[in-house]
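Only one protein chain is missing; all other protein chains are in place.
Here the chain labels run A, B and C in written order, and each chain numbers its own residues starting at 1.
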Amino acid sequence: MNDALFSQLTTLGSSVILLYGFTLLWRKSLHAYTVAFQWQSVMLTGLFLIIGYFGHDVELYLVAGFLFILKVLILPRYLGKLEQRFPGERESRPYVNVATSLVVAGLLVLLAYAITRPLVLVSDLPTRGGLPLAVGLIFVGLFVIITRKKALTQIVGFLVMENGIALLAVLGTYGIPLIIELGVFLDVLMGFLVMQVFVYHIHDTFESIDVDQLNELRH
Amino acid sequence: MPALFKKILQTGIVTEPLGPDEAEIIQLVAQVDRKVQQLLGRALAIREVDAGSCNGCELEITGLTGPVYDSERFGIHFVASPRHADMLLVTGPVTRNMEVPLRKTYEATPDPKLVVAVGDCAKTCGVFKGSYAVIGSIDKVIPVDVFVPGCPPEPADILRGILAALDRMPTKRT
Amino acid sequence: MVITGYVLEIAQVILALLLAPGLAGFVRWLKARLQNRRGAPPWQPYFELRKLFGKEVVMSNNASWLFRIAPYIIFASTITVTLLVPMIVAPLALDGMGDLLMVVYLLLLGTFFLALAGLDPGTAFGGMGASREMTVAAIAEPTIALAIFGLALSAGSTNLGRIVTQELANTAVTLSPGHILAFVALFIVTLAETGRLPVDNPATHLELTMIHEAMILEYSGRYLALIEWASWLKLTIFFTLLSNLFVPWGIATTFDPAALAVAVIALIVKLAVLGGIIAVVETRVAKLRLFRVPELLGASFVLALLAVTSSFVLK
Partner (left out) sequence: MTIVLFLVMIAAYGFGAFVALLGGRGPIGRWLVAAGAVIGAGAGCAFGAVVIISGQPFTLSIPELLPIAGGLALRLDPLGAFFLVVIGVGAIPAAIYGAGYTKAYENGRASLRLLGVMFNLFLLAMSLVTLADNVLTFLLMWEGMSLTSYFLVITESSEDGTLRAGNWYAAMTHAGLALLLAAFVLLMNGGAGAFADLRSSAGTLSPEARNLIFVLALLGFGSKAGIVPLHVWLPRAHPAAPSHVSALMSGVMIKLGVYGLLRVALDLLGGGPSWWGALVLGLGVASALLGVLYALMEHDLKRLLAYHSVENIGIIFIGLGAGLIFHSSHLMTLAALGFIGGLYHTINHASFKGLLFLGAGSVLHATGTRNMEEMGGLIKRMPWTALFFLVGSAAISALPPLNGFASEWLVFQSLLGGLNLPAPEIALTIPLAVGMLALTSGLAAACFVKAFGISFLAIPRSHEAENAHESPLSMRVGMMILALACVALGLAPFAVVPVLGGVLAGLGGLPDTRPVFTLDLSVHAPAGFAQISPTWIALGLLILLVLVPLVMRFMRVNRKLRVGDTWGCGRIGQTPRMEYTATSFAEPLRRVFAELYRPTKELSIDFHPESKYFVKSIKYSSRITPLFDRVLYDPLLRLVQRISRQVRRIQAGSLHLYLMYVAVILILLLIAARWF
């Protein structure tokens, strides 16, 4: 089919993926984060398929399959377990309040637009419309990690940021070689497991997973 | 979210007919409709005033707005201010502290207006009769159009009372 | 031809006035059904209007002339807006009279006087409603402006007729991300501006949770009728904006009777669909605490900002 539709679809998909990233700033419960991450990953899988279809790249289908298994099936399951383990842990008082966070996130996306502008102008990829959104999503993930107190939120923030990186990669290059992609997936899985262990330890030490408490280690 | 709407669809409409005499009620509504064509017929706003009841009647009145009795199907709904109301639904005996507010509420309601007193206490003061805190029945303070007996009356009875009051409405407004 | 244009303007105002109570009634009816009730029929608001116009007015002795003139100003400003919003035909004969900014500020004129009228009788609840209403209106304003900006970017004008005709000419715009984001942003603002859940509960009886209702607690009779009608009209206007600015299909571009008939039907269908969405949303969500409303509007602001930037980049 035509490029116009392709570019239309990728930009739309990237916007939706970014919007799921915003959920992390707006909602407060881990359950909502998990669901948002799951749906975001579903969208990302869909986008991989679309790019694979239009870019005639069979490898991408395979990557999409792995992505689906890891990020839609496995990780949300683990997150669900964590959630059951620490019930009632909510992001009730982040460092930056919700309304301000949202506005800051908007500004970050604006910044992403500004810095990717030269790239978008010279690029003739049909997927270029989504590039700033992917960079914006990385920023939003970072912002979540910086401003939220609960370790669990930070994990989801990390995962969302990783989704942003994957999105940027697939939009910018139509998929990096399969082997690297698989390595990244493994890293994500490992990183997640390590963090999970840390969360348990933090909780055992402080009776809470509020990383604000880590400040007490200084004394 | 899907679960909620699934449940809604499965449950279906639970509004009950008003017992065996529903036909009578519908007839009454039609009658009322004809009689008071210009006014209030199918849009009755009610302000509830608790003049000092034990809240038994309130419980039943709340039932009126629920899905089972659903007074809204007759165009009867409850409002927050007597300025918006056509009818005052007063419960309980009038206590000393509620006498002035009750009168003020009556004065605040624009004409034409109706008053329905709900429950036995409204007419006889019930078990509170003779208490130093009680002034007396509702009609000692404001003119009452219809009394609904019962302790407490059933929602269906209250609905009948309301419709009966509408029936008493003068056809020509003053 | 010119005359037909003006006749259509008047016809459109009358149509809007007639449709508005029905739309509000439809939403109420659908909500009742979703609560598994039978509910009042959709045409219930017409009975209410008739009744209210037949009742006397009881006015507070603290209130001044402002209290008496405010309903007329609110009603008149809202009707003036319907002169500008293309409901069945675009562009309208009076399209050059005002653009989207004029629409927004005319509605703000009504809100301004409604809030003043809320303060006039000197009751605590009236003041509370006025304060909340102005807070919500003020915070919703940037989203509206940016959504307008987003629309103006793709259509090259802020005049409503131009936006609609541009979009009919270029249907690819309709599905662009900028457009969809702007739609969602404006939808959230519609909820806030027309006092729907999760911002304000139109069916509440508890004064402490009220926004719109608290301001009109002291109004009665014909004044109340005018204010209620105006608020239903405002809902209709926002729905029309949402449907005709973003999905203009079906609207007539000529004065051909057949096209006009199709346009009226299309309008009613679109209003009904949006009314259905509102009813479902209101069934699903709970009212937000007042101090979480800025968060919701902040989110809508971000959406609108993204809408503008993405249409800017794609340009």
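Just so it is clear, a contact is a pair of C-beta atoms (placed from the backbone, for glycine too) under 8 Å apart; a residue touches a chain by one contact, two chains touch by 3 or more.
The structure displayed is predicted, hence computed values, not measured ones.
By the touch rule given at the top, the unshown chain touches A, B, C in the complete complex.
Touch with the chain omitted from the figure is made, among C:16, C:40, C:59 or C:173, by C:59.
The chain that is not drawn here is touched, among residues C:121, C:177, C:195 or C:275, by C:121.
The chain omitted from view is touched by exactly one of C:48, C:99 or C:228, namely C:99. The chain not shown here is touched by just one of C:79, C:272 or C:288, and that residue is C:79. Interface residues of subunit A facing the missing partner chain: 97, 99-100, 107, 110, 113-114, 117. Seen from subunit C, the chain kept out of the figure touches residues 53-66, 72-73, 75-77, 79-80, 83, 94-99, 101-102, 105-106, 108-109, 111-112, 115-116, 119-128, 130-132, 134-135, 137-146, 149, 152-153, 156-159, 207, 217-218, 221-222, 226, 290-291, 294, 301, 304-305, 308-309, 312, 315. What subunit B contributes to its contact with the hidden chain is residues 81-83, 100-102, 104-105, 107-108, 110-111, 173.
Convention: only the chains that are shown with their structure count from here on.
The distance from the centre of subunit A to the centre of subunit C, each centre being the mean of the chain's C-alpha atoms, comes to 36 Å. Subunit B has its Cα centroid 56 Å from the Cα centroid of subunit A. Contact with two or more other chains is made by no residue of subunit C. Residue positions of subunit B touching 2 or more other chains: there are none. Residues of subunit C that touch subunit B in their complex: 32-40, 44, 47-48, 50-51, 54-58, 204-207, 210, 213, 217-221, 224, 280, 283-284.
By the touch criterion stated above, subunit C contacts subunit A in their complex at residues 172, 175-177, 180-181, 292, 294-295, 297-299, 301-303, 305-306, 309-310, 312-314.
By the touch criterion stated above, subunit A contacts subunit C in their complex at residues 4, 8, 11-12, 14-15, 18-19, 22, 26, 98-100, 102-103, 105-106, 109-110, 113, 117, 120, 129, 132-133.
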